[in-house]
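Contents: one structure, followed by commentary.
Only a portion of the chains appears, each positioned as in the full assembly.
First chain written, first letter: the chains are A, B and C, and each begins at residue 1.
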Amino acid sequence: MKVGIIGATGYGGLELIRFLHNHSEVEHIELFTSSEADVLFSSKFGHLANIMDTPLQKIDEAALATLDVIFTSTPSGVTSELLPPLVGKGAKLIDLSGDYRLKDPRSYENWYGKKAAPFDLLQQSVYGLTEWNAPQIKQATLIANPGCYPTAVLLPLLPLLKEQLIDSQHLIIDAKSGISGAGNKPSQATHFSEANESFAIYKANTHQHIPEIEQAIAMFAGVETAISFNTHLIPMTRGILATSYAAMMPNVTEAQLIDCLQATYEKHPFVRIVTEGSGIGTNRVKGSNYCDIFVKVDPRTNRATIASVIDNLVKGAAGQAIQNMNVQFDLPQTTGLDVVPFFI
Amino acid sequence: MKVGIIGATGYGGLELIRFLHNHSEVEHIELFTSSEADVLFSSKFGHLANIMDTPLQKIDEAALATLDVIFTSTPSGVTSELLPPLVGKGAKLIDLSGDYRLKDPRSYENWYGKKAAPFDLLQQSVYGLTEWNAPQIKQATLIANPGCYPTAVLLPLLPLLKEQLIDSQHLIIDAKSGISGAGNKPSQATHFSEANESFAIYKANTHQHIPEIEQAIAMFAGVETAISFNTHLIPMTRGILATSYAAMMPNVTEAQLIDCLQATYEKHPFVRIVTEGSGIGTNRVKGSNYCDIFVKVDPRTNRATIASVIDNLVKGAAGQAIQNMNVQFDLPQTTGLDVVPFFI
Amino acid sequence: MKVGIIGATGYGGLELIRFLHNHSEVEHIELFTSSEADVLFSSKFGHLANIMDTPLQKIDEAALATLDVIFTSTPSGVTSELLPPLVGKGAKLIDLSGDYRLKDPRSYENWYGKKAAPFDLLQQSVYGLTEWNAPQIKQATLIANPGCYPTAVLLPLLPLLKEQLIDSQHLIIDAKSGISGAGNKPSQATHFSEANESFAIYKANTHQHIPEIEQAIAMFAGVETAISFNTHLIPMTRGILATSYAAMMPNVTEAQLIDCLQATYEKHPFVRIVTEGSGIGTNRVKGSNYCDIFVKVDPRTNRATIASVIDNLVKGAAGQAIQNMNVQFDLPQTTGLDVVPFFI
């Protein structure tokens, strides 16, 4: 397979390279960017010396036409214009940005404050939450790879909502992310001295992943809901932990929640249900494509605490994108992704 | 004033020393410990060379009898036995542990798994949440200094609950703490390589600060409630951020919440209401006795997101203890505590 | 005293504010900047709410003329033009930048790549290494506050060189700094995700503090030498540790080095000689104006390892600047600076 990456210099692009390098079916990787063309990639990213010495290319339709898959890992507002001419030209398109996730263009424009992608492509695009949408993903020409927070939130909540084990209303989701989620562009908020040794809430009640989560709950669990969702920056590089709070439906037990999760993900290699201990941490999944889920019901309030952890750059971005590529090409989902988490 | 610190080698003790060193009314500090007596304190803690070269003393009632104030900064289960003989012997007692906070000894025994302090002393002790209990603190012989999480949670919630601006039921509090909250005793969970670059939920639904928060809500806001409360470890040393979620009472607006908070804390130098931006971080208060509060109501869910930040070792421990001492001795609350937060 | 800070929004400026706020003789602080005038300072830096609510002012000679002291904490290349009109207008000038440290303008132009300050002012300025230059500092109109690395390097080396206990030639100095030393301007190298969890050597053999160190060795120890000096970035915010290597002069012992250092700094409150243990760390001095020094002679090579630690923003910048102001105004050197290091 010949693979292209547009936006190769971002963190999503770098993670794609990290995993595609060890993907047994990928024989060729081409790197594209809107700027800095003709620079050797490894001269810009020294850690890739001898590994990825190919030049960065300008985005060029002819070059792209020869590829089997194109990953676009760009800021929001780029692929809405960039991808339309590429749809249907042969390559599978996997977009890691938020531009093709929301079916309703007005919702995109409200939450992102940018012009939406063409309406027909928004309808045509397939939401790439692999564990929940594999049949559609397999057929898709254009995949909207899920956001990092939505991935962490949806994997634990969807089965419980679908089976009506927890109350779909009054969901409160308190999410925390490592700073790599903010991308590679320097800013005051991500300047080391100011981000280090501080933990902050940001975009209170206004994060653009809110409509994505609600849309996926409607799509996969069949319920409409308005969630409370807040996001926080953790002074570390990688990892998301989402803590979700939901009222239990009448007569439902903790054991039923766990059974439901285990049954749902029994055959899914990247979702693990943790049944021991009094908590979980992001180091369980660091550097890997796993999503680990922990559930504890509070008998005092009859409310479930549902914690989930992912590596935001892997299952929350590049890893899931490759998992989707594997589905599209009928490969085992673990191809190129079967790595051991770092732990430390 | 002559001051003693029992448990001087812990982080609470070290912070007491840091602030008492610059307290204009404290002329003498004695340091006590249950072990390692006769060691020069600065030979154990090199950062205190030339600053605190006094020897560590064994706990001795005669030596303690000469003091005006005794701070006890020990693990839970120690002062329940240590303090009874000292009560009424002249010195003001300020206990930073959890042993005298819960009025109901059965609750203590359930949540702490240890034997409670004597019943009469539990009733006699005064909860040292300075901004809410100053008249009682002024008269108290024995102060139960609040826990770090309760301090961060109660300061924003109490005014809003007391004024019935938010629904007292269904409160969900998602709290996060730097690792210094776990104390100075090495363990696997606080071993650098395993705590670093990981964010974890721990003691899900079972943290011993839950009954303390509920008791204080009943005491100061007059309502009984069962809260959902979860705690997380942040890979940094200092700081707590608590994110609380509450439904708005009918027809209440965000502006009313902010007005209520501003009015409540107008004359309290250590509580600041933040009205700009889309969030706050712990670096606003690092190293200081401030508690900063941020409120944002989500019009989609009519639920308030209430974030508060403190330095867990200062307003959450040593700083508030000194603030209470100041109240007891009729000093300005800011005496010895008027320092600028570190920010970086 | 009325004090002004030009460049208040940088980290040096913020640290000046942190200490001047608790300085008993400073009654008034004015804040100046070349941009963003008329903004309330605390609206830009929320941690200073209720503490420093004064507006940022444009740099204005009339306003500056009313002040007793002006600190300039700006990038190199600014005060070379900014200060000349202010010299001799009444206020003591303390420049935290590198613009007035090197007596030889060609050296400045070589190492900094910028135009040097006027020759006569370079000659007139007094190097503010407080422990070594107090008599001159007391008389000075214009003080060149030392660089962070030079402060950490010179305090241990000067006495040993002056007393000819170590070989002044072949000095090798391996210095490491926390990232706040790079200032507050975002860049790729100081972007959290890229600086975090990495340790790097930078500006190998070319750091602009090299000529400053050599000049001070000549000035205070009376020897000309060319040093090997390299700098590294530590993934933490504050702190410098410099490890210096020097051959012992014939028949000199480790005890003589320690005696020399102790004798030199006996009456200097901010320099501490550490004689226990097998090393020292920057947490001994964090947040304080101390410089701690540790010496160990290797009998295998007859070479001394000399380690010193400072907080780069305090003794390496704002703290030493205030110490110099204290000298100029005949105050105890510890005025406003007598704080306990953070340790954690």
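Here is the rule we use: a contact is a pair of C-beta atoms (placed from the backbone, for glycine too) under 8 Å apart; a residue touches a chain by one contact, two chains touch by 3 or more.
Since this is a predicted model, take the numbers as computed values, not measurements.
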{"item": "Full count of same-sequence chains in the assembly - 3 placed in this view", "value": "4"}
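The rule we apply is simple: only the chains that are shown with their structure count from here on.
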{"item": "Topology of the chain contact graph, where touching chains are joined (line, ring, star, complete, other)", "value": "complete"}
{"item": "Core chain by centroid distance, with centroids computed from Cα atoms only", "value": "B"}
{"item": "Centre-of-Cα separation between chain C and chain A, whole angstrom", "value": "46"}
{"item": "Centroid spacing, where centroids are CA-atom means, of chain B and chain C in whole angstrom", "value": "36"}
{"item": "Rounded Å distance between chain A and chain B, as computed from the means of their C-alpha atoms", "value": "38"}
{"item": "Residues of chain C whose C-beta touches two or more other chains", "value": "11, 180, 197, 237"}
{"item": "Chain C-facing residues of chain B, complex", "value": "11, 14, 17-18, 21-22, 43, 45-52, 180, 197, 237-238, 269, 272, 274, 276-277, 280, 283-287, 292, 313, 338-344"}
{"item": "Residues of chain C defined as touching chain A within the complex", "value": "11, 178-180, 182, 184-188, 190-197, 235-237"}
{"item": "Chain A-touching residues of chain B, taken from the complex the two chains share", "value": "170, 172, 174, 176, 178, 193-194, 196-206, 210, 226-228, 230, 232-239, 241, 243, 245, 278-283, 286, 294, 296-298, 300-301, 303, 305, 307, 343-344"}
